[in-house]
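Notes follow the structure.
For this view, one protein chain was removed and the others were kept in their places.
Labels run A and B following the written order; every chain starts at residue 1.
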Amino acid sequence: MAEGTAIATPGLSSFLKSLKTTPVEPSVAYLISLLKRRQIRNSRQCAVATTALLLRVVGEFKGKDSAKLVERIRQVGRRLTSAQPREVVVGNIVRRVLGLVREVVEDHLDAETNATSDIGHNSQPHNDSLSRPTLSSTISTFSPLKHATAEPLDASTHQSETMSDSGELPKRPGLLTSHTSYVPSSSAPLVNSLFGLFSHPDTPSTSNTPTGHQSPDNKGMLTSLNLERLADFSNSKFDVKAEVMDGIRELQDELDQSDDLIAANALDHIHSNEIILTHTASTGVQKFLLTAARKRKFTVVHVETFPHDHTGTHSVLLTGKNRDHSGDSEEDSFKPLRAAGIQVVMIPDSHVFAIMSQVNKVILATHTVLANGGLVAASGARMIAAAAKAHQTPVVVVSGVYKLSPVYPFDIDELIEYGDPGSVVPYEDGGFVDLVDVENPLYDYVPADLVDLYITNLGGHAPSYLYRIVADHYRTEDINL
Amino acid sequence: MDVATPTAENPLPSFDIVSTYRRILASDPDLTMPVAAIEALVEALAHSSVSTIAETLQLLERHTNILKASTPNPISLSAGTDLFQRYMIATLNRPTSLGGSVHLGPSDDFRAIRNHLLSSGKLFVERAKASREKIASFGKHFIRDGATVLTNGGSRVVGALLRRAAESSTIRFRVIYVLSPSTSSDSREGHQTVADLRAHNVPVATIPDSAVAYSLGKVDMVIVGAEGVVENGGIISRLGTYQMGLLAKSKGKPFYVVAESHKFVRLYPLSQFDLPIDQKILDFTVSDDDKVSGEQKTSEDEGVADLNPEEARSKCSGKNVDDAVDFTPPDLISGIITESGVLTPSAVSEELIKIWF
């Protein structure tokens, strides 16, 4: 929902402020407590806080052992995610930072091995860095010795869609082979996981390694060797830390620009005189609509989203600012749609079906997007999407890539958060709450088949293509934190 | 995948690919057709004395065609042969590209591959089996506590998955098992699975095909196996799967397919009647003398019919629908559970595109 930063104390801004002065450990503890008490909530805020914290964690990290750095990030990540498992974004950011570290390490490793190991590739453990990823595919996990062969990223990425829960994932696939997927030079005509069945057990490459040359026992060593090499970097000169921190800063930029990049697509999707239906006080959606409003005149039907976000909705409609996060955060203030000359009609949630026959497009904000193309969004989204489906109205979901989670929704209910029943029925209404079980789910799960299009900062995607975007952003080995 | 007739005569008198294939298939009840086919081709390679790339490929092609011609339903088998062929082409044509850093001549390379293949035939089998276990081990996460699962018989992967779920004591679930009344291997496999599940205290209801729609109201998810996963992400599976998919879709129940990725096959059927096999399920007739086929099938595999081609052929042309397959289009499928994760049907496409284009 990207509702921007909360300034209410304590919240994101107080956290960011304290981060400058507080040492890492107390900061981690502080963020955990903020997450637990829901003083930082919503995808965007969690993402910003997590990124800032990880930047600090990496910055304070002593030593040059990148394996230890990975372990350190992982450990912080685990604590954060267990503090608030439903803020999936926290885990997303941690995984992306982990991926960053690996990428940085591999890039250097690659350069190094290329420079040094032209010869003796058979005996050198890192010969597999030269091997083509083609063959050392996912199915390597096939092999009698589990986790033996390394998994190149592109072959195994779809695991990320799914296997977050499965303990059977190779815990630590070798890094060395994975890097090849990033190196186009080794791109063989066929890069394929389906060939996994044939991959040689000893080395991922069947092409350049004489058969039977190495005993299968070597396989078990591969992983450890890779780890060793990760650790080896403590000896080398290059500064993992600096590069990772640069990467994290890039990630921060991505978070900052996400909404604007998404909004840049707006004119491709909204034409004149359309009637657009949306809900919640999402800044992302508002910016999207505002961008379109610069060039086109259309009408917005805004669903109130009672009882969680109605106040925010009214605020956004009136002032362009989400009251919940008023204050000094400039980021969130923009002029309201109505000031841009856009006719806005606000309706209560119950009117969605009645109005839907008039609506040309539904634009939804989201909390988390899942790899199967479904999403978790503010409650009411399911009902809106279902009504749109019934009227053949296209549903467009606007989301930053950072909300895209590799977690496969085995059990949707685990992702749904329940809010204060008092906002459904005021507590003053004595007795009622005692008699009646009042429930207030904050989120809805919207299955992929109700969504027609996703618009992210990378552009527009069909729900069926999300698996690929997930694969591009997360490393298989990081899915289990 | 039509049979190329010119090579119909045995290319190497000393080696009979079809019987080898059958022997391999019969030797291990856990073996799937694609893997058996690959094994057979490897053996064929071993018996041959080819020394060039072109010769090898030619040999493989010939054997593949013979093999395909020998079975009435070569879809599953061709997943294996095609994959193998494609793999050979990919590896054999590539060496020069690595020449810079790898000091192996093309011939060395060729020998290396050959040696690798010959020496690791058994490994393929092990991997194929391991993949089933792997699917089972994380596929079980799909079965949530308190869920009711509808499945149809005959798939060993599904059986493995359910067994694995049953073994984990944390999940309580119920199974509705579609069992055909026949005594085919499919249903024997099914009975075995049902017995195993019940032994693990999993309540199982067995229903005939006709009760699928009736039962669907109580079902939380559908899990089926597949004989082949085709290019658009659809599946070829036991007759009756398509209707389960349609029904599940109409009732909004998730429909998962469990298949090892070596079952991905390069095939793009447009409809039920666009399959490269000859099924005479629809037999319009005006005479009412019902020619009952009393034959009982004894083969071990799910696709099966190829153990005894003559018999199977006659069955397929008759009214016996035990071995028949249908095509379930991708829009009915929620996800395909493979050993490398859960793929959306569109991801299957990508996998196949990657080797064939």
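Just so it is clear, a residue touches a chain if its C-beta (ideal position, glycine included) is under 8 Å from a C-beta of that chain, and two chains touch if they have at least 3 such contacts.
Throughout what follows, contacts and distances are computed from a predicted model.
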Requested in this report: Would you mind picking the UniProt name of the chain not drawn here, from "Translation initiation factor eIF2B subunit delta", "Mitotic-spindle organizing protein 1", "Methionine--tRNA ligase, cytoplasmic" or "Ras-related protein RABB1c"?
Outcome: "Translation initiation factor eIF2B subunit delta"
Query raised in the report: Can you list the shown chains that the hidden chain touches?
Result: A, B
**Report entry** Residue of A:E254, A:E274 or A:D349 in touch with the missing chain, whole complex considered
**Finding:** A:D349
Query - Touch residues of subunit B, complete complex, unshown partner - result: 217, 251-252
Query - Residue numbers in subunit A that touch the chain omitted from display - result: 299, 304-308, 310-311, 314-315, 317-320, 323, 326, 335-339, 341-355, 357-358, 378-380, 382-383, 386-387, 389-390, 416, 423-426, 429, 431-432, 435-441, 444
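In this text, only the chains that are shown with their structure count from here on.
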Query - Interchain centroid distance [CA atoms averaged], subunit A/subunit B, Å - result: 35
Query - Of subunit B, residues touching subunit A in the complex - result: 35, 38, 83-84, 86-87, 90-91, 93-95, 97-98, 101-102, 104, 108-109, 112-113, 115-120, 123-124, 126-128, 130-131, 134, 137-138, 141-142, 144, 261-262, 264, 334-335, 337, 339-347, 350-352, 354-355
Query raised in the report: Touching subunit B in the complex: which residues of subunit A?
Result: 118, 121, 130, 132, 134-135, 137-139, 141-144, 155-156, 158-163, 165-168, 188-198, 200-201, 206-212, 372-373, 408, 410-411, 462, 464-465, 467-468
